[in-house]
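The complex is shown incomplete by one protein chain, all other protein chains being positioned as in the whole.
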Amino acid sequence: MNFGSDNVYGVHPAIMDAVVAANSGTQASYGSDAYTRRAQEQLSAVFECELDAFLVLTGTAANSLCLSAMTPPYGAIICHGDAHILVDECGAPELFTGGAKLIGINDPRGKLQPGSIEKVLDGFSRGEHDPKPAAISLTQATELGTVYSVDEIAAIGELARSRSMKLHMDGARFSNALVSEGCTPAEMTWKSGVDALSFGCTKNGAMALEAVVFFDRALAADFSHRRMRAAQLLSKGRFLGAQMNTYLENGLWLDNARYANDMATYLKDGLEATGKMRMPLPVQANEVFPIMPRELFDLLLSKGVVTYQWPGEGPGNDVVADGEVFARFVCSFMTSRDDCDALVREVEAWNGAT
Amino acid sequence: MNFGSDNVYGVHPAIMDAVVAANSGTQASYGSDAYTRRAQEQLSAVFECELDAFLVLTGTAANSLCLSAMTPPYGAIICHGDAHILVDECGAPELFTGGAKLIGINDPRGKLQPGSIEKVLDGFSRGEHDPKPAAISLTQATELGTVYSVDEIAAIGELARSRSMKLHMDGARFSNALVSEGCTPAEMTWKSGVDALSFGCTKNGAMALEAVVFFDRALAADFSHRRMRAAQLLSKGRFLGAQMNTYLENGLWLDNARYANDMATYLKDGLEATGKMRMPLPVQANEVFPIMPRELFDLLLSKGVVTYQWPGEGPGNDVVADGEVFARFVCSFMTSRDDCDALVREVEAWNGAT
Amino acid sequence: MNFGSDNVYGVHPAIMDAVVAANSGTQASYGSDAYTRRAQEQLSAVFECELDAFLVLTGTAANSLCLSAMTPPYGAIICHGDAHILVDECGAPELFTGGAKLIGINDPRGKLQPGSIEKVLDGFSRGEHDPKPAAISLTQATELGTVYSVDEIAAIGELARSRSMKLHMDGARFSNALVSEGCTPAEMTWKSGVDALSFGCTKNGAMALEAVVFFDRALAADFSHRRMRAAQLLSKGRFLGAQMNTYLENGLWLDNARYANDMATYLKDGLEATGKMRMPLPVQANEVFPIMPRELFDLLLSKGVVTYQWPGEGPGNDVVADGEVFARFVCSFMTSRDDCDALVREVEAWNGAT
Partner (left out) sequence: MNFGSDNVYGVHPAIMDAVVAANSGTQASYGSDAYTRRAQEQLSAVFECELDAFLVLTGTAANSLCLSAMTPPYGAIICHGDAHILVDECGAPELFTGGAKLIGINDPRGKLQPGSIEKVLDGFSRGEHDPKPAAISLTQATELGTVYSVDEIAAIGELARSRSMKLHMDGARFSNALVSEGCTPAEMTWKSGVDALSFGCTKNGAMALEAVVFFDRALAADFSHRRMRAAQLLSKGRFLGAQMNTYLENGLWLDNARYANDMATYLKDGLEATGKMRMPLPVQANEVFPIMPRELFDLLLSKGVVTYQWPGEGPGNDVVADGEVFARFVCSFMTSRDDCDALVREVEAWNGAT
């Protein structure tokens, strides 16, 4: 019963097959291979526009490098207080941007609100003593498993443009958000003002694959240098291209995301029905964040359930009391219904006070 | 007939099998998996000592991160003028070290000589106006396909120690050098004063795998933070561990290297016998560097031979005249004897003047 | 009536005389001059210990460089949410530390509390995904004109040591705090666990002079390289040394600070007596922070009073309502009693509603 992360599961079999199949003959190295070219074309088709796409190896690399093209070293990046770029990447954005300043805002439900962003920006009254506002970064789906609607994104896109800032989307769970919102990839990104996207694939079935996608192509001007300098240009690049080809073909990426989202909703319904925990947040993607008694949480750990006490600020619209835990359960493209059922049974069997 | 790089070939079948086999069940993410633990143990056994090993995704990452633990940002790193870290990594060492200064020395045959290093160090007479001498980096095998003997390494190790500097080895082709020199991994590294090694696997049959190996374990103190911040901590880390397990098991790494070296010698003998080019350098690993007429070089390109005009300073012990090309031919664990024969036949068939 | 900053006034006449007097004959450049040596000796005497002191040109340089010796690039620095290093230096600490992460805590009255620091540190539960806690930075006097007592500093010093972190003190207004607290320089620093101090002189009468003072001398090991690389090593260093000599001689620094503090208390008493504004904070150094009606604030500006709406989070122990302004008035070693009186008269003359 492993709900610890999307990453504890392996690679989707079809993607693994594609990696194996790519292993024949010679191919130009460093991303000049046929697989990578095809991946770039596919991304352009999926997003229905001309774009510049660069394959990299980790999500942290995608985010940090993408941001490095969107801010000067003396710039500021506005993000949520729970954002992966702020609290999970050990300062990688600071490294790759040359020291830009990340400013976290603790809005509820993991979602930045335009008014909060404006307040921070209006507080930049010290001229050159302040950093230069450069970019806003949204996480889609958010770190709390919620999803920005297209309208919400567009409102922040509008704000970014009005302030001459760029809009970045950390799409580590982009596919989960996309199938949740039911719109097109274009609507969720460039049509709503997103300038660049970290397009995550690893959490959703790939082995080690993320794409930096620039809709504002001016940002891509020197990105090949940036990627090389960041040690993210794979010599045997065909294996990245091959993963992406299969990931996008026949909608595998959407099927995987839909399945994971469905499991999360299924799990949430089961857990909620036990009456032993409350759900402060809607489940809009593949993550469930209940508030539960610590005694129950500890019991689950002792039963071998892999889960996680969320270290951030809490949901923001509910208070985690002493003796309670704000926990995270992640479902992936491989999570089984049986595991969900087994977890619910453990919760049901607990007789402690809620 | 692709002699362009070790990287144009794919993955050794046994390693690919290991990757596929690792794709079952759940595993802790971010390098806490069983495969990675086993890899670390294996490296310790191979090098016959306690050590700290960290798996990363690219050779540039291995080098740059390794150096970042060996020099302060105001430090100097002495390397060969042709060194990969100096001329092929687009400034990645500068990024990861926070701006350390690489100082290249153009010694002949791609090999640093102690006297040349000392001369540079003695020239640091400006106190704090100079960078602080911090590390020496050797490339083994060198960029010109030559190999440092154990004695040569030990002499530089001695020099480093006497100057309170650290000794790094860029081992992108460590295995090729090792089988060439016929010593143990321990003798080629820590027994000769090497403090840290970039242990390359990708060029020699892996998919995307390098290890940073610290023999001076004090250097490893915070390396997990460094790796994370550099976006080199793979979430599905099992796939790195699995590659390394098979790479090291049953001496696959040595077999691959021996084969590639043999092919290079075979190719060199064939080419030399044609009398159409000269060999300024011994072939000690898996690369052949002839000087040939440009007309012949262009002919080979037109015949589909993939090769490369070396952009560096030349061999240093021979002069590349106008109308000549200093070319590089790389043999890998997959290079076929047939391809070598075919190349030699093309050269033989050429009737131009040498 | 200029209460805008300590910096709007010039240089104390005795210090200017010293600069002029130093302008004769030749002196070794780059800090090897006799004046600078004497300054280092004086600092050692003032702080009653062996120490390493380095003269630099700006307060931002002193802070950023000092911190660069106290944290690795992947480290975290805990500071107050209003700290100069966090919100007034345009990312200079990020530049000089190579990208370390500053984490601001909005404790009331501008003063960090041990419990708040511990809560942040305890939240670092993600291992290498978090930055490494490296340093705590106190501002003394604080940005809100309050002063840490020796006991308060010692408690944070204790906490730092127990967490293997270093303690930095931003002493841009160190002298103001010192005369306020009435202790010795040693008690306020190394005897309370401070490892390094930015010893500010410019705000208190010098022209352009700050000292980085290391009580933990291991931190100073390569600091001459750091200072040079940061472009803070003045070629005609005698003029820094000469300023410091006079600043410390005969207690000029303490006299200046005492005078400025006295003026601030005098001003605060006068303003408070008008009944037109409230004082949420004690005046412990040379700054006064009233909360007043915006109408009054605007009137003062229109009358030529130079003051400043504080852009930070507010005092934390009082709420700034709509229609109110949280303002800052700074007194310096040159502020005249007449200016204070004139300001109070303007406030008294205002007939608006409070």
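Here the chain labels run A, B and C in written order, and each chain numbers its own residues starting at 1.
In this section, contacts are C-beta pairs under 8 Å (C-beta built on N, C-alpha and C of every residue); 3 or more make two chains touch, one makes a residue touch a chain.
All figures in this text were calculated on a predicted structure; none of them were measured in a lab.
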item	value
Options A:E41, A:D222, A:E249 or A:D298, residue touching the unrepresented chain	A:D222
Identified contact with the non-displayed chain, of A:L233, A:L281, A:L296 or A:V347	A:L233
Which residue of C:S5, C:S44 or C:N106 touches the chain not shown here	C:S5
Touching the absent chain when the full complex is considered, from B:G10, B:P73 or B:P290	B:P73
Omitted-chain contact residue, chosen from C:A53, C:I77 or C:L95	C:L95
Sites on chain C contacted by the missing partner chain, in the whole complex	2, 4-5, 7-11, 13, 16, 19-20, 22-30, 56-61, 64-65, 89-92, 95-96, 202-203, 207-208, 225, 228-236, 238-239, 306
For chain A, residues in touch with the removed chain	30, 72-74, 98-99, 127-129, 131-132, 222, 224-229, 233
Where the unshown chain meets chain B, residue by residue	73-74, 87-91, 94-95, 98-101, 123, 125-126, 128-131, 309, 311
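Basically, only the chains that are shown with their structure count from here on.
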item	value
Closest chain to the centre of mass proxy, which here is the mean CA position	A
Distance from chain B to chain A - Cα centre to Cα centre, in angstrom	35
For chain A, residues that touch 2 or more chains besides their own	89-91, 95
